[in-house]
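Here the complex is missing one protein chain, while the rest keep their positions.
Chain nomenclature is as follows: A and B, assigned in order of appearance, with residue numbering initiated at 1 for each chain independently.
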Amino acid sequence: MALSLLLVLVLFASAQAQQNVIKIGAVYPLTGNIASTGLDCKRGVDLAVDIINGKYDLDLPLARSAGLPNLGGAKIEIVYADTKGDPKNGMSEAERLITSEKVVAMIGAYQSAVTKTASQMTERLRIPYVCSDSSSPTLTEREFKYFFRVSPHDDIFARDQFQFLKDLEKKTGQTVHNVAVLYENTEFGSNAGKAYKKYAAEFGYNVVADIAYAANATDVTSEVGKLIVSKPDVLMHASYITDAILFTKTFKEMGFQPKGIMTMAGYIEPGYLAAVKADGNFVIVRSTFALDLAKNKPLVAKVNDLFRKKYGIDMSENAARSFMAPFVLAEAINRAKSTDPEAIVKALHETDIPGNQTIYPWKGIKFDPKSNQNIYARGTLVQIQNQEYVTIWPFDSASKPVVWPFPDWKERK
Amino acid sequence: MRNFTVRQIIAGFAILLLLIAFPLVVRQSFHIHVMILVFMFGMLGVAWNIMGGYAGMFSFGQAAFFGIGAYTSSYLSVTYGVNPWIGLLAGGCAAALVASAIGYPCSNLRGHYFAIASIAFAEIVRIVFNNWKRVGAAEGLSLPMQNESFAGFLFNSSKLPYYYIMFAFLLISLAVSYFVTTSKMGYYFRAIKESHKIAESLGVDVVLYRLMAIMISAFLSAMAGTFYAQYILYIDPGSVMLLATSIQIVLIAMLGGAGSILGPVIGAAILIPASEYTRVALGYKGTGIDMLIYGLLITLISMYYPEGVWKLFVRIGRNLR
Partner (left out) sequence: MPDQLLQQLADGLLIGLMYSLVAIGLTLIWGVMNIVNFAHGDFLMLGMFASFWLCTLYGIDPIFSIPISFICMFVMGTLIYRFIVSKVMKGPVLAQLVVTFGVSIFISNLAVYFWTPDFRLLPATILHGTWQIGGIEFGVPKVAASIGSVIASACMFLFLKRTKTGKAISATEMDREAALLMGINTERINSLSFGIGAALVGVAGAFLSTYYYIYPQVGGLFGTIAFCVVALGGFGSIEGAFIAGILVGLAQTLGGFFFDPSYKYAIVFMIYLITIWIRPQGLMGW
């Protein structure tokens, strides 16, 4: 009797020993100027880990099992590091997480400049890095062996916005000739600006204004003044949240009235609408995620419900983007049946997650063999209507028709 | 010339040996990284000291020189394949040139005005680099990860070479600082700091010596900039030309003890680990507690040790006699 008890105990103990933890490093700006975004990304990551580690009836990879089944139910643990938005911290924190905390993979870092240095470190140390929230095209142009990107990049987004204009013309006959390009003056904005100008030329539009500005400006009347005199049909704006708020207020104040305002990033942050409220209506933003995707994908609603239950607010685009990276990694590690970095990288090359197992309008997740960019990543366009983000393009996945042209400021309530 | 007792010399050597042995004993790369930053900021503080602590020109724009050094060597390396060590010297010269161009008109500005002028100047440099397409503008410059070599100033497999190189740079800057203090130049600097008018009446060419102080300071800061570029392999105006970095340099020099040779190094040895380790321990929560502690530390030290923590060490040093 005692012997069998002992045997059970030993078996139990060895099973427990197999119940190990897989550490993944996450570098984000958790304090500093852009902390509210960093914390938003963290929310997405934490929810993903909950789902992977627990048992949920969801069509997401590894949701229905607790932990990673091929590794004895091992659980994912995220080790966070604060970059404060500084590229040098991105590098040192990535190194610390790998060498001291012994993480087997990395995610993060939202700001492309920080992702650059952090991934340089992971490339040096041969650790896989799966990024789902930095959008600079240069990150995958480097063709690093250990760096993978799940989400679309700004080049794709810029092209989308021009494609929309062509589609709009075909559908409604509304033509556009002149485009103004406005962007904040750091790595993200200037790359986006470049992409905008490239596609404007390719699609045959006339760039009448090309304005770069400092994101934390005290005032933007000169910039808006220049926009007004250039008389564009459409404004393309790449911004962070602070400048998005300031520009919206100034557009209204100075009566800037293009036919459409199409934007990136800042306008889709939850803080933006909370700040500007109804003044944000009718702005079009590029997005990888919108709550109304739930119409065609019930998974989105279920995930948002979980998000709401955990945090009391709806899932935002940032949280949604960061949400996917842990799944991609966990799924690859599970398939590789190992936490050895080379095995994970091999598994990532073979990743082929179907679109209905994601919360995005993509065909799936599969990495290009050279650049490691997800070939199916694409964006959609949402428009703010009644202070909600509504998918308006591609037209066949739209949940509501686009409001175009941009209604007069003075005629709105 | 100061006379050191045997005990003090032994103590000095002991510290030197400890620092040399440090990365061989402590293998965790993060701690080595912190020490590298300590050396780098120590050097920047020593460079600032030559202008500020000795000659009384409180510059809040050192990051501009740091950045010019980083950009010069990186641009030359990436575009023309120029060896980074040569780029280092080029960067130093470029910074010294810019320093003299700005220093000449500013040479008769007093304390606060000089400080604000230095901020204005540094911000102009940052904005220009942020828009200058040739050097990458806002996207910055990425240095390619090539094979490691000493000649190429690039090491991949270990941090140790970076550690020792930065340590050597620091010693070089300390030597320069020592030379400046003990030479006639240093004497003139102190006279200028005390009073322009008196120095002038004594026949000291105030403008010339102020310019020399600025140029030396700029050259050393630029050296640190090249090191940074070769260490991090990515620079952009937002990371190497920040006002916050300039401010940090002043804090380090002042809290350690402006006007003393080793003061800035002590300042770096306190402030850098303080900010790095509090960030690691507390930063990830996102509540800003680490910065609260940092701010508190700065406030308390300036209240109770306004001459710098260096004075404390001097007392300990005296007790060793």
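Methods note: a residue touches a chain if its C-beta (ideal position, glycine included) is under 8 Å from a C-beta of that chain, and two chains touch if they have at least 3 such contacts.
These figures come from a predicted structure and were not determined experimentally.
**Student:** One chain is left out of this view; which of B:M145, B:V207 or B:I298 touches it in the full complex?
**Tutor:** Going through B:M145, B:V207 or B:I298 one by one, B:I298 is the residue touching the chain not shown.
**Student:** Touching the absent chain in the whole complex: find that residue among A:T172, A:S222 or A:Q387.
**Tutor:** Counting the whole complex, the residue in contact with the absent chain is A:S222.
**Student:** What is the set of chain B residues that contact the non-displayed chain in the whole complex?
**Tutor:** Residues touching the hidden chain, for chain B, are 52, 58, 105-106, 108-113, 115-117, 119-121, 123-124, 127-128, 130-131, 243, 247, 250-251, 254-255, 258, 286-289, 291-292, 294-304, 306-307.
**Student:** By the contact criterion defined above, which parts of chain A meet the unshown chain? Give residue numbers in ascending order.
**Tutor:** 31-33, 35-36, 39, 185, 211-214, 216-223, 225-226, 228-229, 241-242, 245-246, 249, 253-255, 271, 274-277
Basically, only the chains that are shown with their structure count from here on.
**Student:** Let me have the rounded angstrom distance from the C-alpha centre of chain A over to the C-alpha centre of chain B, please.
**Tutor:** 38
**Student:** Touching chain B in the complex: which residues of chain A?
**Tutor:** The touching residues are 30-31, 35, 38-39, 42, 80-82, 84, 86-89, 91-93, 95-96, 99-100, 113, 116-117, 120, 123-124, 138, 185-187, 189-191, 212, 214.
**Student:** Could you please specify the touching residues of chain B with respect to chain A in the complex?
**Tutor:** 28-30, 33, 127, 130-131, 137-140, 142, 145, 156, 228, 232-234, 236, 238-239, 279-280, 283-288, 290-291
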